[in-house]
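This structure is in structure tokens; I'll ask about it shortly.
The chains shown are only part of the set, and none of them has been moved.
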Amino acid sequence: MITTTCLDSTTKKFTRDFPSADISDYCLSERNVVWADVSDPTSQDFIDLAEEFNFHPLSIEDCQKAHQRPKVEEYAGYYFIVLYEAELVGASDDLELRELNIFLGPNFLVTVHSRPIRAVETARRLWNEWTDRAEHGAGLLAYLLIDAIVDDYMPLLDILSDRMDDLEDAIFGEFKPDAIQEIFRVKKQLLYLRRSITPLRDVFNTMLRREQPIFARETHVYFQDVFDHIIRVADTIDTLRDMLGSTMDAYLSVSGNRMNVVMKRLTSIATILMSVTLISSVYGMNFNFMPELHWKYGYIFALTSMLVVGVGLYFYLRKAKWL
Amino acid sequence: MITTTCLDSTTKKFTRDFPSADISDYCLSERNVVWADVSDPTSQDFIDLAEEFNFHPLSIEDCQKAHQRPKVEEYAGYYFIVLYEAELVGASDDLELRELNIFLGPNFLVTVHSRPIRAVETARRLWNEWTDRAEHGAGLLAYLLIDAIVDDYMPLLDILSDRMDDLEDAIFGEFKPDAIQEIFRVKKQLLYLRRSITPLRDVFNTMLRREQPIFARETHVYFQDVFDHIIRVADTIDTLRDMLGSTMDAYLSVSGNRMNVVMKRLTSIATILMSVTLISSVYGMNFNFMPELHWKYGYIFALTSMLVVGVGLYFYLRKAKWL
């Protein structure tokens, strides 16, 4: 389904849902900005797009194939951009990455996505409010859209950061062996997030350093801002990864320490029991001449020595911190 | 065996298997694109090639020696490219890397390989279909061929990714100690795949940034596309390697945890048994004056205390999560 919105740069009025056949005429006039949002596209939609805007077959093919890597590619007269919107969904907070393809020209923006993208709504709302900056053309619109996507990464990373604090409590507080599985899960989510944002860092960097940009210098400051946000997200991801590595190390170390304490304790108890058993075993021998056996208080004596040896060892090992 | 195909740029017709002696004349006319595919080459084939196309002796030597590293080298008037096609073969999914040498000039393409390459068939089929883009010359043909090879890496990486999911189940589900051997095997395969694709990333990057390219700017967009696919494959490999590292860590950690649980449990049982044995050992002593021995229910009393101590310890250790 193609939803087309057009902003007349002089009157600053919006026109919606006119027949797509008129798009290129509007674009040619160069005073208007056209946004064609294609959700859940059909094969025919792609053919229409290619014809109307004269897109290169390769960019249309990339757009049709899902699971592209995030990128910014330059074609004659427009940029082809692939981005991913990230969200934690469901009861178990699974990470969902939704692909958004953008064709960005000086005065048109075409967005293609098979699933609903929240950032599209955010951008539409802000575009209606920011008509006073209409002179930036489609560049501003692209800024609003990309920035909405990139900014949505931050609260998500805050959630992961909170979860890592919980993990830390689960390690240094009452140790939970299952924490490892959760560490592994967060690690994987960070890996996917990183993969969907870091390639953009390099391409935006290249794009901003270009000699002859498609957009004016004044619009550039907006892309610089997006670039800065991308770096911030990428940096935060790297910091979280680094901290998760430390959390993993801490997990292993605390896990090892706890095992050590348990084993030392159990083996110490075994030692005490064996020592005490040795005494009883001695008096279980069947020699004819064993004076203690015939003492009146021999039994009491034996039990007492067993108690003395047991308690003595207990305090000795306690002092040596083995128990 | 040399199979030669020629595409007449004006008539857009193909001619096949004409005598190789005519190749250079066709090339000189500059309106035609010639593809000479040399499979399982003989020494004479190499001499013929060098003479016909005037290739530099060093590139012919590289072509003759097997096991080159993937690369793109520039010689006067042509590129010499080494690529590897990857496939998982056999019942045990062994990784097979098949070398393909390409000589790429503005209007000729020479492919040399000792084993059958699937991508050669794919490229031949697409070339027959895409005659409408014949103005790109041999560049388009090279694009079809290289892209077919690079794209074949993706399904292979999907298989490895699935296998890593299985490994994860084998670790967090019912733990299998043998998983380590499989982790090691996938790691090795990723290492070989990485080695056969990442060098291309750097050389394509250099090639695309050249001042005076052999091919026109319009054809460049196709190489840009291949470059993008190479990056995607290389990124995916790096992500998989990263995840495999985490899988390895998880394996070690879960393996350690399981060992801890078993050792704690066994040592706890030993402690219980020793405590109970201690009681029986006490009543095995031979003192004359041991009142319990003469009690009517002495034996029952002893057995009961043994049971009480045993069961009591069992629940105590259970509560302490040592058992």
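Letters A and B mark the chains in the order given here, with residues in each chain numbered from 1 onward.
Following the convention adopted for this analysis, contacts are C-beta pairs under 8 Å (C-beta built on N, C-alpha and C of every residue); 3 or more make two chains touch, one makes a residue touch a chain.
It should be emphasised that the depicted structure is a prediction, and the values quoted were computed from it without experimental measurement.
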*asked:* Just want to confirm the stoichiometry: 2 copies shown, so how many copies does the whole thing hold?
replied: 5
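Going forward, only the chains that are shown with their structure count from here on.
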*Using only the C-alpha atoms, find the rotation that maps chain A onto chain B and quote its angle between 0 and 180 degrees, to the nearest 5.*
70
*asked:* Counting only Cα atoms for the centres, state how far chain A is from chain B in Å.
replied: 25
*Which residues of chain A touch chain B in the complex?*
56, 58, 62, 68-69, 71, 73, 75, 177, 180-181, 184, 187-188, 191, 195, 199, 248, 251-252, 255-256, 259, 262-263, 266-267, 269-270, 273-274, 276-277, 280-281, 283-286, 290, 292-299, 302-303, 306
*Write out the stretch or stretches of chain B touching chain A in their complex.*
168, 172, 221-222, 224-225, 228, 231-232, 235, 239, 242-243, 246, 249-250, 253-254, 256-257, 260, 263-264, 267-268, 270-271, 274-275, 277-278, 281-282, 284-290, 322
